[in-house]
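A single protein chain has been omitted; all remaining protein chains appear in their positions.
This part shows chain A:
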Amino acid sequence: MNAIMIIELKKHIQDKGLLFWMLILPIIFTVLFIAMFTANVDAATKQQVILSIVPGYVVMFVFFIMISMVQVFIKDRDKGMTSRLASTPIPPYFYLLGKWIPFMYIVLVQIIVLFLFGRLVYDVPLGQPFVLLILSICLTFTVTGIGLAMSVIVRTENMGIALTQIVALGGAMLSGLWVPLEMMPDFMQTISRFLPQYWAHQAFQDAMAGNTVFTELLQTLLILFGIGVAGFVIAILRYPHFLKRSVN
């Protein structure tokens, strides 16, 4: 498993496209949207907008890692690498973990950089940094877990990109990452409770403000962790079908 992890990390580090999608683009969007929404507002409202947008865009943009995950798995499948590795003594769950864990590192670095950017440029508070770190690790696990399941389910890269857009953008919209949840209709607020983005966003905001309630944090962590585990279980169950579609 370590061999797969190391080689995947090497490849990701060399991938300049990943740097653009995971860091540069989110920073550009954050700057643009904060500038747009705070153009003619008072200082208090501006601070409120910033406190919502920074964690909101962090949560939204981490989901785009799923595109890279799908690309890596589909490429492996189509060039025969999945079959090739299946012929070695590596068990399927080590193959999946070896591919999965490097993406967790990337997403964790992404979250840390984006929060530090918010801190340095917009002076956002990081009231409970340890809670923020635990939440970031858990969100990382969730997002990449969903990405892992999606990667072995989708048949084509385009299908993966389309599904990522639905999950990332649809989830962002329904979870109050773009507009405050209170402004949304009741049924949409109910739907948001079933989405990881909602739980992550609420918990991030609380931790930034230093208002985390332990039971609520635990509930959020369990939900996020549960979704990640479900993703891994789905990936394990789906792996034999994925292998069958491998060219060689």
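In the analysis below, contacts are C-beta pairs under 8 Å (C-beta built on N, C-alpha and C of every residue); 3 or more make two chains touch, one makes a residue touch a chain; residues count from 1.
The rule is short, and it goes like this: contacts and distances are computed from a predicted model.
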Can you pick, from "Putative effector of murein hydrolase", "Twin-arginine translocation pathway signal", "ABC transporter ATP-binding protein" or "NADH dehydrogenase subunit H", the UniProt protein name of the chain not displayed? "ABC transporter ATP-binding protein"
Selected residue (touches chain absent from view) among A:Q47, A:S83 or A:Q189: A:S83
State which residues belonging to chain A touch the missing partner chain. 2-4, 7, 10-11, 14, 79-81, 83-90, 243, 246-248
